[in-house]
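Quick one: the structure is below, questions incoming.
Let's look at subunit A:
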Amino acid sequence: MRRIALIIGLLFIGTVPVNAINISHEGTVPVAKPRYISLAPSTTEILFALGLDEEIVGVSSYCNYPLKAKNKERVGTFSRANTEKILSLRPDYIFCTGLEQAPIIAELRRLNLKVYVSDPANMQELFNSIRDMAKITGKVKEAENLIEHMENQIEEISSKVKLIPQEKRQKVFIEIWHDPLTTAGKSSFIDELLTLAGGVNIANDAGKAYSIFSQEEVIKRNPDCIILAYMDKESPQTSVGKRFGWSGISAVKNNRVYNDINPDLLLRPGPRVVEGIKEIYNKLYP
Partner candidate 1 sequence: MDSLLKINNLSGGYHKETIIKDISLEIKKGDFIGIIGPNSSGKTTLLRLLSRVLIPQKGNIILGGYNIASMGLKEFCQKVAFVAQDTIINFSFSVLEIVLMGRIPHLKRLQLETNQDIQIAQNSLIMTDTVYLKEKRIDELSSGERQRVIIAKALTQEPILLFLDEPTSHLDIGHQIQILDLLKKLNRQNNLTIVMVIHDLNLAGEYCNRLILLNEGKIFKEGASPEVLTYENLEAVYKTVVVVGKSPISSKPHVFLVSRVI
Partner candidate 2 sequence: MNPKLRKKIFALFAILIFTVLLGVLKGAVNIPFNKLFLKDNQLILSLRLLRILMGIVAGSGLAVSGIVLQAILRNSLAEPYLLGTSSGAGLGAVIAIIIGVWQIYLPLAAFIGAILSIILVYNLAKQNNKIPEQSLILSGVIVSVALSAIIIFLISISGNEALHGMTWWLWGNLQVYDFNLLFIVSLIVFLGVAAIYIFSQDLNAISTGEEEAIHLGIDIESVKKILILITSLIAASLVCICGIIGFVGLMIPHMMRLVVGPNHKILIPTTCLAAAIFMVACDILSRTLFPPLEIPIGVITAILGAPIFIILLKRSQRIK
């Protein structure tokens, strides 16, 4: 009997939240300085690049660039942001990517929070994303400057690449992860970076953006270079070279396995992708 009363009592208390959740969040915040939270390293970089700083009140624990980002309040990891923390920071807008953050996005929207999802798969989409974020944050001029700057840098590399004949274009294997062996296909962003840098992705028939690739195929397609898009403690030559059958690959024989390009430059769809393109170009055509 008492147990029943307890449960009924608690269900009754539970009706309080239902009204609270339906309250729009806007009315409670005086429109002073806008407050933004970024749940992904890429959107954090974009926000800072647009000239925002004080307005950014919360970031994820993975946001490490620029250095100022490290001093910001942490709201959770990349895949699991803490809702309570986010609410307590009273954001006007939340920026994040799609992919793993999809469940969190649904939850935040349910709480009537405004969420912008930036999930560009190529350069054009990245520019659109920057422009969208600029519109939201009122930094339209800064966005155009940023985009122009990025386009110039890309043009600089492209013009150099145009001078390289097709046959001399380096065949590259992009290794996203070693176990299972994962590579990036034609629809991935990093593939476009590689192409802009003048490389040829040996896995460009892999349909998906990221897929598990067969070791035999890598050996068969004999890439000129291998780029490891992750931090590896061992010297790349040894860790890759000691794989069975890989010692015969051009890239291994000619010591062209690279693990020293900062993966953040390659995998974060943000302003620094142009640096990534530069680094790839320097490795491919020294």
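For anyone wondering why these and not others, all candidates are chains of the complex that A comes from, given by their letters.
Remarks
What we mean here is this: a contact is a pair of C-beta atoms (placed from the backbone, for glycine too) under 8 Å apart; a residue touches a chain by one contact, two chains touch by 3 or more; residues count from 1.
Everything numeric in this text was worked out from a predicted model, so none of it was measured.
Touch, as defined above, links subunit A to just one of 1 or 2 in this complex, and that is 2. Contacts from subunit A toward candidate 2 in the complex involve residues 2-4, 6-7, 10-11, 13-14, 16-18, 20-21, 23, 25, 28, 61, 74-77, 79-85, 87-88, 90, 98-104, 106-107, 110-111, 208-212.
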